[in-house]
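First the structure, then my questions, so here it is.
With one protein chain removed, the remaining protein chains of the complex are shown where they sit.
Here is chain A:
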Amino acid sequence: MAMARPAQGRSLRNAVELVTALTSRDLRLRYQGSVLGWAWSLARPLALGAVLAFALGRVLGTGITAEFLLAGLFPWFWFQGAVQGAAGSFIGNGGLLKKVRFPRAVLPLSTVLGATLQFALSLPVLIGFVIAAGNGPTAAWLGLPLIFALQLGLVTGIGLFVASVTVYFRDLEHITEVLLTLLFYATPIIYSADLVPEGYRWLTYANPLAPIMEGWRGILLDGAMPAADHLAASAGLTALALAAGWGAFRRLEDGFADAI
């Protein structure tokens, strides 16, 4: 007797609607009842940018500018918010995972999508700063979608991986927090990759986020795409992150309901 596994008849349309509904609910809840709402998502990069511009630019006299910092900080907070949010997306929805059968991947994916939307909504503000600082749009801006896609792939891969493994190894959520702080300084965000001493330059190839950050800044401020080999290295590592994230998720998802 041949029988199919539970035929839930789940359509792609349902999956898309589910991710959309979860994302919009999370975003609405985050700013529900706050007067400034979405504007708060600008507060962190702007405040950090202002402080660093003063501390590094004026006090230490490095000549670093606010727009230089902001062009790195806005994408950085997208990266950090997405990875950090995804880390808790399974363990924070234990009740749901235990009781309802649905494609589990929608949880981290909707968290990542929420952070991405927030970034997309803050992008006009960043571009406003860039233009106000005297950097008009150039042909290189056409490369922005490529950098955007690279970073989206990277946060999705890392987010899926961290979310899945955290279910079994809770310490990972805290380890992620520490690693994110280290990564912030290890990545050329508040400095430029050119300043990295020759002997350590390879590090910016091993770090898939480095060319992405350089990319945002190079395109927006200097009208120049990052070096092709640098981008290729980043694309390769991003593909690796996606494969690792998906692989870990598929391997571990069957046990989620029991492990939480």
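The criterion applied here is as follows: a contact is a pair of C-beta atoms (placed from the backbone, for glycine too) under 8 Å apart; a residue touches a chain by one contact, two chains touch by 3 or more; residues count from 1.
Following the convention adopted for this analysis, contacts and distances are computed from a predicted model.
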Can you work out the missing subunit's protein name as recorded in UniProt? Choose among "Sarcosine oxidase subunit gamma", "GAF and ANTAR domain-containing protein", "ABC transporter ATP-binding protein" or "Acyl-CoA dehydrogenase". "ABC transporter ATP-binding protein"
Among A:Arg58, A:Lys98 or A:Arg251, residue touching the chain not depicted: A:Lys98
Would you write out the residues of chain A that touch the absent chain, in ascending order? 1, 3-11, 13-14, 17-18, 21-22, 25, 28-29, 32, 95-96, 98-102, 169-171, 254-255, 257-258
